[in-house]
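One chain of protein is taken out of this complex; the other chains stay put.
What follows is chain A.
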């Protein structure tokens, strides 16, 4: 009996909300550390190397699956809780004065959470899906001057180079144009004649990101929506961070003030740092 109670009772649902919520806070911190590399000048290669690591390293893969599951569980559990809470008061009050006893964030966690979910989905379509599935994902190139002539080169993961002029997008194209190398499986360079792999390029997530926020038509609105979403996240965390500790039963007079302070700082600083990045890309980055 005790075991099944851990899945369906009201308090058990709170534990799950709290654990998944706190795990997502850890995820946010990690994600932020990666994103902040976008603020470093001339850092495209390092950023793309980091992106490659994050999509291929087995340990990170496990973490990412835990993250997907956490988001899913947190959202489903959150909707379930909210549904039950609405049902718990079938007839509402003619007059109520909720601001007299509770904070805006605490009363609107479900709405804030739903907005975050919408953001996460669009965010994944814009970046995660491109990284994982886009067949025409750009590969990182650099431009060098060779004897007074500008030349574009693909950077390879083995630190080699490959002139873009020699590389065809597909095998068929290579057959037509006579290019020595063609691209297979989105990132792999193949020798056309021998049909053997000669190297691999970096998916240019940096370029995708910059292009997204600098887009002449949609860049500004994307930047604004991103900043708004971070505001929503800030309010969600303003209540959520400390709330999670109450949910799992931690409420000691020595720790709670510290947790509340840390939670406030986390809820304000993390979203601001996230939001600075698209603002920098859209308005400042040349």
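Quick notes on this structure:
As a convention for this text, contacts are C-beta pairs under 8 Å (C-beta built on N, C-alpha and C of every residue); 3 or more make two chains touch, one makes a residue touch a chain; residues count from 1.
Convention: contacts and distances are computed from a predicted model.
In the listed set "Succinate dehydrogenase/fumarate reductase iron-sulfur subunit", "Thiamine biosynthesis protein ThiS", "ABC transporter permease" or "ABC-type transport system", the entry agreeing with the UniProt name of the missing subunit chain is "Succinate dehydrogenase/fumarate reductase iron-sulfur subunit".
If you put the hidden chain back, the residue from A:56, A:96, A:158 or A:254 that touches it is A:96. When the full complex is taken into account, the listed residue touching the unshown chain is A:106, out of A:35, A:64 or A:106. Where chain A meets the chain that is not shown, the touching residues are 1-3, 5-6, 9-15, 81, 84-85, 87-98, 100-103, 106-107, 109, 239, 243, 246-251.
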